[in-house]
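Dumping the structure here so I can ask a few things about it.
Missing here: one protein chain of the complex. Every other protein chain is in place.
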Amino acid sequence: MTTIAPSKRFQLPYTISLEKRVEDYPKWFPPAITIGAVLIAFLISGIILKLIGGEPLRVASFFYEATFGSWAVFSDTLVKATPLIMVGLACAIAFRMKLWNIGAEGQFYLGAFAASLVVLVPLVPPESPKVVIIGAMIIMGMIGGAVWGFIPGFLKARFQVNEIITTLMLNYIAISWNNFWIFDRWSDAGFQMTPTFDKSAWLPRLADYAREYKMFSGITLHLGVVFGIIAAGIMWWILERSSWGYEIKLIGDNPNAAKYAGINIARNIVLVMMVSGALAGLAGMSEVTGVVHRLQERISPGYGFTGIIVAWLAKLNPFTVILVSILFGALIVAGREIQPSGLALMLQGFILFMIISSDVLLRYKVRLTRQTA
Amino acid sequence: MNPIIILHAGLATGTILLFAAIGEVFAERAGILNLGVEGMMLMGAMAGFSTSLSTGSPMLGLLVAILAGGILSLAHGLVTIHFQADQVVSGLSLTFLGTGLALVLGQGLTGQNPPLVPSFDIPGLALIPFIGPVFFANHSLLVYVGYLFAPLTWYYIYKTRPGMHLRAVGEKPEAADTMGLNVYALRYFYVFVGGCLAGLAGATISLSVSPGWFSELTTSGQGWIAVGLVIFAQWDPLRAAFGGYLFGALRRTILDLQGPATLFGLTNPLYINPNFSFFLQMAPFILTIAALVWGSRAAIRERLGAPAALGVPYIRGERGL
Partner (left out) sequence: MTETPYAVEMEEIVVRFPGVLANDRVNLTLKRGEIHALLGENGAGKSTLMNVLAGLYKQAAGVIKIHGRPVSFNSPKDAIAHGVGMIHQHFMLVPTQTVTENILLGLDEPRFIMNLPHYDQKVRELQAQFGLQVDPTAKIWQLSVGEQQRVEILKVLYRGADILIMDEPTAVLAPKEIDELINTMRSMVAQGKSIIFISHKLHEVTAVADRVTVLRKGLCTAEGISAKGLTQADLARLMVGRDVVFSVAKEEQAPGSVVLSMKNVSAQNNKGVPALRNLSLELHSGEILGIAGVAGNGQSELAQVITGLRPCEGSILVNGEEVANQPPSKAIAQGVAHVPEDRTKVGSAPNMSITENTIMKDYSSEPIGNGWSINFTKARTRAQKLKKMYDILAPSVDTMARKLSGGNLQKVILAREISTNPRLMVAVQPTRGLDVGAIEAIQTLLLEQRASGTAVLLISEELEELLSLSDRIAVIFDGQIMGTVDAKNANIDQIGQMMIGSKLETL
């Protein structure tokens, strides 16, 4: 029981006290709290925008128009949501084990890099059928991310090195690594990008079928979104139905109990980090083959970090990750065009803050009592 | 590759990490892990820079930077101390929030030239050969403050009454509580101190070491390196200061490696192909990881560790059984 007691000198007419919840809350309560928290985050950001001379309402209506206003822009939103789904899942599985992988950004870059090797080296003959090339890119992308996840996993399992710092450091390393190859080896006429891949290395897009179905013209949604949905399904089964998922949950809740139950924690740390990395790597691969069709600088506008918020906002539930990704995909689409540039980031920060603050309402009842004395 | 220049510049760069890491030492010693150092530093850098620009007073800029970092950290304090939220997630959101706010509020600052924190020689000491030009000549005021700051904080933490209370709150808050110390208030205070120092570290960049506002590139990950240094330093401010200077010097060496055509009589690969500098850019991050591995192994061997209550919210009256 904790009490925020007012000091003796400043007597408020009411005391606010937190009381531990004993009884369970109704089913609708947690989602309602979450939605409320997100709305408050929007409100605060709006106020700040107003204070610095912006027009929050116009920004809001622009936001809606630019993200959900038509099929074309909604498809843009979904395109941005696609990597977020996979990165969000990557974070969700790691966070379930209380493994703080905040290196999804780096794993994303390594996935993009490794997948591009298939075309740039090339690892398979360029004239191979599309299925072979794309298949090889999927495998390479996942391996690339998994390798980048393995390093901090191994260091934690073997030397108990704090994974928060190592995964973060590896983000910076991954970006420099990528840049070296883009600038030095594969630069397209001195630009900060490789030449565009051959069409055989492109993921199919709806726009490709515009000739058959007119409505798809200009719709850039690509097959990556299907990868994301399949991954969410598999992840749900792993986390909720499999023995491994049970082990992950148990380690996350109480590592001592997990050890006592005969679970090998070190092995699970490495495995989960690798799977988490592989998912982020798959997101990188999907972005390279589905959207930009080449390896370039700044291929991610911070998907790896947004994925952290997505996972947390989704309460680490794989299917909710999909929904939350769409909201954040919209934020990224709108954020590209809204000035000032940090607005989307600030909004994300407020949302995450509000979400974790609102959790206190699930554990405590807030009680207002009128001051008697 | 003049060692005097490298060491001189290293001390200046190291001062940034020194302030940020010692700030984090305070917060973690009180039991609160604050991963938002990067965000608080950016806020400090932005606030200091823009204040100096609009008022013409870099000193006022430093003060505002300190307050900006401190106020931002109180958000983390509220969420983790009163709401008992996960400190890792809260720290991450503080990073997003600080970065986002700094970018929003700092638009238009790029390319401006506000007055900077003054640099000067220490009379007498500056004349000592080698030592003088490295340590006591043409340094910013903040570097000299850093020299005094590290030993003073060490003395404060280990040899004074409030320092003893600080250690108690992070090691065994229930003991502190039963002896009449206000655990919540002390934790808020040291989280605030940590935020202030992170803000100061940010302003050290923008108003002294590498003046200017370059959006998120202003700090470019140094906040995270500072968090790593705290583990490497085993929560000791003197070791944190040493680590900060070491990293500062290394960073500087890396920059200087790109200049000369030959190194130790061999052709400098960086001179021929500047793209190799991407590998050099990785170096501080690789070194941080190496330092962490080293620090963690030492901690296991010596059975040292983080403050026992680090990351654990304190709730009075919830007992084990």
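Here the chain labels run A and B in written order, and each chain numbers its own residues starting at 1.
Methods note: contacts are C-beta pairs under 8 Å (C-beta built on N, C-alpha and C of every residue); 3 or more make two chains touch, one makes a residue touch a chain.
Quick caveat, the model's predicted, so the values are computed rather than measured.
Counting contacts over the entire complex, the absent chain touches A, B.
The residue from B:E24, B:E38, B:D86 or B:D177 that touches the chain not shown here is B:D177.
When the full complex is taken into account, the listed residue touching the unshown chain is B:P162, out of B:P3, B:G56 or B:P162.
Residues of subunit B in touch with the missing chain: 159-162, 164-165, 167-168, 171-172, 174-182, 303, 308, 316-317, 319-321.
Mapped onto subunit A, contacts with the missing chain fall at residues 1, 19-22, 24, 237, 241-243, 246-247, 249-250, 253-254, 256-257, 259-264.
Keep in mind that, in the parts below, only the chains that are shown with their structure count from here on.
Remark: subunit A and subunit B have CA centroids separated by 28 Å (rounded to whole angstrom). Contact residues of subunit B toward subunit A in the complex are 35, 39, 75, 78-79, 82-86, 88-90, 92-107, 215, 221, 224-225, 227-228, 231, 273, 275-276, 278-279, 281-282, 285-286, 288-289, 292-293, 296-297, 299-300, 315-317. Residue ranges on subunit A touching subunit B, taken from their complex, read 1-2, 4, 18, 48-49, 52, 100, 102, 155, 159-162, 164-166, 168-170, 172-173, 176-177, 179-180, 183-184, 305, 308-309, 312, 339-350, 352-353, 356-357, 359-360, 363.
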